[in-house]
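One protein chain is absent from this view; the other protein chains keep their places.
A and B label the chains in the order they appear, each numbered from 1.
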Amino acid sequence: MSAHPQTRRAGQPLLKRAFRALKRDRWLYLIMLLPLAYYLLFWYYPMYGVTLAFKQYKPKLGIIGSPWASQNGMKYVLQVVNDPYFWTVFKNTIVLNLENLLITFPAPILLALLLNELASNGYKRLVQTVTYLPHFLSTVVVVGMMNVMFNSSGIVNQAIAALGGEKVAFLNEARYFRPMYIGSNIWQGIGWDSIIYLSALSGLDMELYEAARIDGAGRWKQTLHVTLPGILPTIIIMLILAMGRIMNVSYQKILLMMTGSNQSVSDVISTYVYRRGITQADFSYATAVNLFQSLVSLLFVGVTNTISRRTSETSLW
Amino acid sequence: MKRNRFTALFLAAVMLLSLAGAALAETPSTWLCDELTELHVMRDENPSQPIKSDTLKLKTIEELLNVKLVIEAPPKASYSDKKSVLIATDDMPDIMYVDFADVKAYARDGMFVNLSEHRDEMPHLFALLDANPSLSMSTIDGQFYSAPTLYRSNPDTALSGQLVNFRMDLLKKYGLETPTTWDELYEVMKAIKEKEPDLIGMTNRKAGNTTATRKLLDCVSYPLGSYSSIYYDKDLGGQWIYGPAHENFKGVLSYLNKLWEAGLLDPDYASMTKDLWAEKLSSGQAMCTIDNDGVVRNYNVALSTINPEAAFGVIPTLQNALGETRNIAYSNDRPANAWVIPSSCENIDLAIKFLDWCYSEEGTDVNNLGKEGVSYDVVDGKKVFKEEVLAKYAANGANAIYDMSSELGIGLLEFTPRYDTTPDNQMALYLQGSDEAREAYRAVTQAILNDPGLVDNNTIITAPPLSAEETERFNELLVAVENIVWQEVDKYITGQEPIENYDKVIEAAKAAGAAEMEDIYNKAWAAALGE
Partner (left out) sequence: MAIREGGAGRKAFQVFNTVFLFLLMLLCLYPLYLQLITSISHGLEVMKGGIILLPRNVTFNTYTTLVRGELFMYMRNTIVYTVVGTLVNLGMSCLCAYPLARKTFSGRKFFTALVTVTLFFSGGMIPMYLTVKQFGLMDTMWALILPGAISTYNMIIIRTAFQSIPDSLIESAQLDGANDLVILARIVVPLSKATLATMLLFYAVSHWNSYFDAMLYINKKNLYPLQIMLRNMLIGGLFNEETAIAGASADSFAVTDATLRSAAIVVTTLPILVVYPFVQRYFVKGVMIGSVKG
């Protein structure tokens, strides 16, 4: 993040400096024009929608024209933060996502490294192509198959019974919910998520391996000292971006997996908002929750980004 | 070339003549407007029955009314999202299919035309609404902002519900009497289980986005003397009760616990899915399920390929331990599914006239049967589909009714504010093949129709009209109370907690607002009746 020396030069009037920068970077500004227009038109122009969190929405009046909600516009925000159950689902969301991240984040990196070690190029391509298939199955199908495999007479419990074990209620007991959820996530995402690392691996400098080999480094050392540092920027960026989704859980999969017994751990913010939404189409409440989620993920990303910036060269901003 | 010129001349002459004719002739009296006008309507499309744009119904409407109906049909799977955005942005078509919950949420903001103000222009609709006082529950501050989906009784009327579907062949095989009480049902299942220990007693499914346990209780708790949500209990002195916060709910849980302990309840009952349910029923793994009898009957076909004798049949309503004999039948009128005209509609007059026409006998005929002489005939005063029409689609078997309805544009899954069951039942009867089978089928539907224990679910769950504040408060409480109740229920079914401890759940639910919810409903109910 080193500022350009020119912008540091003291004593120059701001306007003149700005004009100079504009002239010097005119091509960059020109290139930025279309993306800028895009972000302004499709992101910033509709951004007034955020005020919905503080409004008593009347469709006839529009978002801007709708009156402020009661309690100085804080009605929905207070409804969110004063609801004890909201904090339960908030905790569930964070725990589920952190545990999920802890396991599903390294898995595709590992797969990419293993693929990288394969001697046969054809086999490598085959494995890549096949492992990314589950990404295309929709949640409904994935959970449906899980139900078939893990129910009391499913193949897993049959195997357990054959080995003399007790049948396990994988789909119902609270303690199995997170393992089942995360396990199916790995299975569904490992191949797809490894693509980005494979592409990063392909960009590594062969000369570095050459040099490492001359230094007498074995495969393991090469992986540790050349491969991993080489894809570290990608890993870090992916980690920071993943932090940005720390509050997001798709409600669809959870609703399909939820039972009365596991609700104490499976109920998350999105499912709770969904359930509330069935009884009342409450855009203001949903917007207030979104706003809260945005702030929390901003916090997570900010912290990760700062740590990353201090310890490595890579950062989001 | 010469011939072409002749044709052109001839056509021109015909056109001139017909123009002159049109100028002389009066507008047909059935027309709703002088110029052909488009009306855009919207409803969801069920994947089984695609909504087409060139159906007999649409052509008939155009001929009769001079209205060109354009049906926009977003897929059912995403309709609720689409609908809420269209309402929230006030960007609706001329007539839209909504939930009554939407009407409650938005009518007071002036989003929809107040139909009561147009009472005189909607004689057919209001004649039906006035004839059935219970429909006054579908009002907002005493006004109708929506037209409910209504049912026209007809000679082919049938009833369906969350009935007790049992493998009748098993009763016969082991010489058991058809149970008449829930306790006998337990005994019968136990007796069969002794002979066939691998069989599951009672199974269930998941439906929509609630849990499987919730669906099970939606189905069994009313006949067992309570209900899974707020409901009107005629047997408890006629009052609104939040079922899970009442003593009677313990009876429901005890019964299920009794099944569980005897190994009669599906071990996967809490995590069942619809596919697994279908599998267990159609492969003969289960004795019984309390659910939609029409859906369950479909699995008999698969079942019969394993064992020709095997079939699910409906057991008449059973008596519960409280001495009540009651169960839920799906209401034929559907006030929860309503049709609104947005106040931003550009042609309100026409939309009103057209919507009202849909409730007339003529409109109901067109929407459910197509065109007389083309798709159906009137034989001895009874409307019957032409045999060749039924035969054409019957070849498609299970999809026959949907294919026919899709092609003709008719039936409940089309733009049909007032429906009857004529197409479904005539097709079902036709598919039976022999007269003998038809008689048997009729006997089944008649038995259900004549079951005195069946209660129309409208009279159980249709909420009284609430004010805006009451609605908001009620919804708030409902979410809080349900969060408490539904995490506890399974513990009592599987015996992790003794049933006495359920009193604590009742207390907690009451503390979270169950009692206040009941108050809100009971007061509104009394007020609605007083009016």
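The rule is short, and it goes like this: a contact is a pair of C-beta atoms (placed from the backbone, for glycine too) under 8 Å apart; a residue touches a chain by one contact, two chains touch by 3 or more.
Because the structure is predicted, anything quoted here is derived from the model rather than measured.
Of the candidate positions B:399, B:450 or B:501, contact with the hidden chain is made by B:399.
From the options B:37, B:136 or B:300, the residue with contact to the chain not on display is B:300. Only one of the listed residues, B:91, B:349 or B:507, touches the absent chain: B:91. Contact with the undisplayed chain is limited, among B:73, B:329 or B:448, to B:73. The chain not shown here touches chain A at positions 2, 4, 7, 21-22, 24-25, 27-32, 34-36, 38-39, 41-50, 52, 63, 111, 114-121, 123, 125-138, 140-142, 145, 148, 187, 190-191, 195-196, 198-207, 209, 218-219, 233-234, 237-238, 241, 244, 283, 287, 290-291, 294-295, 297-298, 301, 314, 316-317. Considering the complete assembly, chain B touches the hidden chain via residues 45-50, 53, 72-78, 81-82, 85, 88-89, 91, 160, 274-276, 278-279, 282-283, 292, 294-295, 297-302, 304-306, 396-402, 411-413, 421, 424-425, 427-429, 431-432, 437, 441.
In the analysis below, only the chains that are shown with their structure count from here on.
Mean C-alpha position of chain A lies 40 Å from that of chain B. On the chain B side of its complex with chain A, the touching residues are 84, 87-90, 101-102, 105-106, 109-111, 209, 211-214, 267-268, 270-271, 273, 275-276, 471-472, 475, 478-480, 482-483, 486-491.
Partner chain B is touched in their complex by these residues of chain A: 57-60, 85, 144, 147-148, 151-153, 167, 169, 171-172, 255, 258-261, 263-264, 267, 274-276, 278-281, 283.
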